[in-house]
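All protein chains but one are shown in place.
Here the chain labels run A, B and C in written order, and each chain numbers its own residues starting at 1.
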Amino acid sequence: MNRKLRMGMIGGGTGSFIGDVHRKAASIDGMIELVCGAFSSTAEKSIQSGKDLFLPKNRCYGSYEEMILKEKELPEDERMDFVSIVTPNHMHFPPAKMALENGFHVVCDKPMTLTLEEAIELEKIIEKSGKLFALTHNYPGSPMVKQAKALVDNGDIGTIRKVVVQYLQGWLSTDLETTGQKQAAWRVDPKRSGIGGALGDIGTHAENLVEYITGLKITEIAADLGRFGKGRVLDDDGNLLLRLENGAKGTMSFSQIALGEENNLAIKVYGTKGSLEWQQENPNQLITHWLEEPVKIYTPNGNKLHPAAQISRIPAGHPEGYLEAFATVYKNFSNHLIAELKGEKIDNPDYPTAKDGIRGMKFIYAAVESDKNNATWTKI
Amino acid sequence: MNRKLRMGMIGGGTGSFIGDVHRKAASIDGMIELVCGAFSSTAEKSIQSGKDLFLPKNRCYGSYEEMILKEKELPEDERMDFVSIVTPNHMHFPPAKMALENGFHVVCDKPMTLTLEEAIELEKIIEKSGKLFALTHNYPGSPMVKQAKALVDNGDIGTIRKVVVQYLQGWLSTDLETTGQKQAAWRVDPKRSGIGGALGDIGTHAENLVEYITGLKITEIAADLGRFGKGRVLDDDGNLLLRLENGAKGTMSFSQIALGEENNLAIKVYGTKGSLEWQQENPNQLITHWLEEPVKIYTPNGNKLHPAAQISRIPAGHPEGYLEAFATVYKNFSNHLIAELKGEKIDNPDYPTAKDGIRGMKFIYAAVESDKNNATWTKI
Amino acid sequence: MNRKLRMGMIGGGTGSFIGDVHRKAASIDGMIELVCGAFSSTAEKSIQSGKDLFLPKNRCYGSYEEMILKEKELPEDERMDFVSIVTPNHMHFPPAKMALENGFHVVCDKPMTLTLEEAIELEKIIEKSGKLFALTHNYPGSPMVKQAKALVDNGDIGTIRKVVVQYLQGWLSTDLETTGQKQAAWRVDPKRSGIGGALGDIGTHAENLVEYITGLKITEIAADLGRFGKGRVLDDDGNLLLRLENGAKGTMSFSQIALGEENNLAIKVYGTKGSLEWQQENPNQLITHWLEEPVKIYTPNGNKLHPAAQISRIPAGHPEGYLEAFATVYKNFSNHLIAELKGEKIDNPDYPTAKDGIRGMKFIYAAVESDKNNATWTKI
Partner (left out) sequence: MNRKLRMGMIGGGTGSFIGDVHRKAASIDGMIELVCGAFSSTAEKSIQSGKDLFLPKNRCYGSYEEMILKEKELPEDERMDFVSIVTPNHMHFPPAKMALENGFHVVCDKPMTLTLEEAIELEKIIEKSGKLFALTHNYPGSPMVKQAKALVDNGDIGTIRKVVVQYLQGWLSTDLETTGQKQAAWRVDPKRSGIGGALGDIGTHAENLVEYITGLKITEIAADLGRFGKGRVLDDDGNLLLRLENGAKGTMSFSQIALGEENNLAIKVYGTKGSLEWQQENPNQLITHWLEEPVKIYTPNGNKLHPAAQISRIPAGHPEGYLEAFATVYKNFSNHLIAELKGEKIDNPDYPTAKDGIRGMKFIYAAVESDKNNATWTKI
């Protein structure tokens, strides 16, 4: 199969944030070609966005339905292989369902769907379709997160006792949604975001990171959500107690009103033999502590990395960032898809799937329920 | 009053941790002279400790009772002015009470007492005695904590919405108390520590720091305490949700089983106009964020400090640490005491008192009760 | 011109370091398509490399000469627009000259050429050809370097008095070239590297960064070069005194035997009104000091950035790294080339050119001469 994979994008018109991220991330490794898109809600706008991306007019569609149906009719060596869904949450399920049912693989932004029900149904559709589904939790794509997970999996830090995780942003400190800023507008709107605000937008990343690194499920949470922005009905802040399946405990704090914070996702994991600390804003360090050793700091392409963490594209000391981690999700998905197309099998392909997506949705639902009950412990 | 203040110490025999800290902190500013002590439970040991400190034999007492009574009989220009109590928690109340009732001022390590009842009673005794009482919460003694408080007091960061505080240590990750280590032994023993373990030892520091900087009371908490060390009956870990009197929310995480953490007290305070971040292990920076300004970092003796924060003893860039902050508590207490001895008055002397001590004890009690009720919200 | 630019690559066969970097950097912004390559010294290897990159066989050439001649014969709407030269230094001049003389634009890795004479000749060829030439000094592509330059240009830090720059690596601490490692082998070989070792490889980056940010020329240097690796004839370490055209002074230290250093390029610039500090390994901060203000830290997409620094592809707090800065060189070159192809003009296109390349070569020559004369001051 000597060709690039062909991607069709749903959403992500000119000026969008996450659509642009997906395109850049998908392009870095030279494995994926953007061939078509339903970038906007009108054909005209979609064509304009496509033009900026050097796409021919006839591959710029006015709706995802049109794209899926028309691409399906194209010859096999021309039509898209998969769709990338980069719309607000309420527009994840419909196109994902239709794409899968028409034979296309799917990459979808998080959270998986608008509602938990949709997520559960989508998982069934995925299974039935036999197609691949990737959810773009990007942070596990960072080499130092892989190293953290490897140290845990390897037993190096012993039994985990405590987790402290935070995901702090400040961009909704002001009532930004009242200024016409699109990113803010849909995030505070339950019709487009679902029942979680910051919870779904970033809380799910924190939840996913905890479970990815520790390999443990968060079994119950006590959540105290805040709605600090004027008139907001969805949370823009959350403070949680965590209990993990092995008896470990912890806290989670997320916020979009933590003024001045940019994208401060950080996690600390304490075991009986060692501990780990990783910060997204300084992603090229994994700080570790040990019972009888000095502090050790691992770096991408540095010394003594676990093979699973040896995924850097550039030499040690050449900083990698957000896009590279994001690209790793696409890369691992692409390798899986190439194998599929060749009729080969891959064991445990390393990218987030519907399973992670459903965990995320359950987390959102449990947090909202706990919050309604004044932060009573609620099972995920 | 051209003389040093005369201090008598209760506890703090050779090899002790906190007694030595108190002595060093008290000596830095040259205002205090150690003149006597009841350092240990026997006269012999006490004399040996006193010898190491160059004290005459006759000022080294076998018990605090003896010390208080004998010192009282000394001529006024010779006897101690105040006692410094550096014993485990169960031995705070008895000597404090006796000292006050016999006319001596008191400096006391935290938490204030073994039980809340004792604390409340002690406050009455203090009032009745007319003597000064300082509680050595040392962290407010740091210049950058003063700057943080000043920025809040001045309205610079606006209305506080969120607080994230942690106090993480790892020294009880192993079952250290079974090895004969004295510091560990009394801290895990309810008879000497009270109903809080790490809660009383370090959780109260975190609570005090939140209320000192924000000027807000924590009104209710939901506490999930951990007892990870084998056989421990007192908490060695805690995760809390916080609600403050103005509607702000937050989390607190403290631990003595956070392996590898040394003394990681850190606080973040988010307002509507700005935010603050301070870490005890890197105490000479106050990181601040602003709605429309770049990140600003204040440093001791650096630019644009509030007068309240201009308390450094050495020029900018010459790091100050734990002892200096501790010394500031002694210094401010000493200045107050000198004024008293001169018959002068001082407005709002800046050191922690019984009021802070009672807040700390109420915090301990609320956390333990909340924990018993499975982290139900509990008023402080 | 609604199409991607078409790039032909010279060098960069499978497994190469810098060729892969160029490809990734060129692809991020979706403006450039790799259409052909002379990746290796044999047609067979070149075809294999091209296959990994999904190129058709007939666009994978056995030599740069073949590529240039054959591409020239292709229809205008198919043939490459420019070549990207990613070979060792001795193979920069010949393909650049031939490409330019045959009507192709050129992107070339640094240092510009093997010898100063070649660089001077190449500049003439470029001028005569009327084609574009970009030299991939990537570090000026970082948003915070742009901000640093803007603060200087804007007069904010006043008159520059002092510069401290370092570029420290440790990968040649051992005698790596004796193990068959290709990157090491050519860098220690004067036939392929030229008269500078670490000097040409990284010293030129440091020189370029100083002149880019300060807008000042380094007028003379005193250089003490080291050759610590066994049998090395080229420098693997250097320590320099700097004098700048306005009377500022400084030091430069570069090394490839600074064990443990990964890619530690860092610069500090001190003026009469402010100062700047930037570190490549932590590129998303620009630390600034001011006469009467607290320390201020600028971040990509953060507050109060100069327009010239507002070039981030992703929101604040989403770390950008080496590839993104590299991509900015390609992006700015691409925008210039698109304008050229449209017959438009761009003022001061912001990417390094032959002028920078010649400065770099002169710097290498001056350092080597100074070193021969026992670190005598030598004019650049």
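Everything below uses one rule, namely that a contact is a pair of C-beta atoms (placed from the backbone, for glycine too) under 8 Å apart; a residue touches a chain by one contact, two chains touch by 3 or more.
Here the structure is a predicted model, which is why all the values come from computation and not from measurement.
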Residue touching the undisplayed chain, where the options are A:Glu78, A:Glu101 or A:Glu293: A:Glu293
Among B:Glu71, B:Glu123, B:Glu177 or B:Glu261, residue touching the chain not depicted: B:Glu261
Selected from C:Pro95, C:Gly271, C:Gly317 or C:Pro352 as touching the chain missing from the view: C:Gly271
Residue touching the undisplayed chain, where the options are B:Ser16, B:Thr251 or B:Gln280: B:Gln280
Full-complex contact with the absent chain, from B:Asp224, B:Asp237 or B:Glu320: B:Glu320
Residues from chain A at the interface with the omitted partner, ascending: 288, 290-299, 302-304
Positions on chain C where the hidden chain makes contact: 157, 161-162, 164, 166, 168, 170, 173-174, 222, 224, 226, 228, 237, 239-243, 249-253, 255, 257-261, 268, 270-275, 288-291, 295, 374-375, 377
Positions on chain B contacted by the hidden chain, ascending: 2-4, 17, 20-21, 23-24, 27-30, 34, 51, 53-54, 169, 171, 261-264, 280-284, 299, 301-302, 313-324
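To be clear about the criterion, only the chains that are shown with their structure count from here on.
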Where chain B and chain C are represented by their mean Cα positions, the distance between them in whole Å: 55
Cα-centroid distance, chain A relative to chain B, in whole angstrom: 43
Whole-Å separation of chain centres (CA-atom averages), chain A against chain C: 34
Residues of chain B touching at least two other chains: 288, 290-291, 295
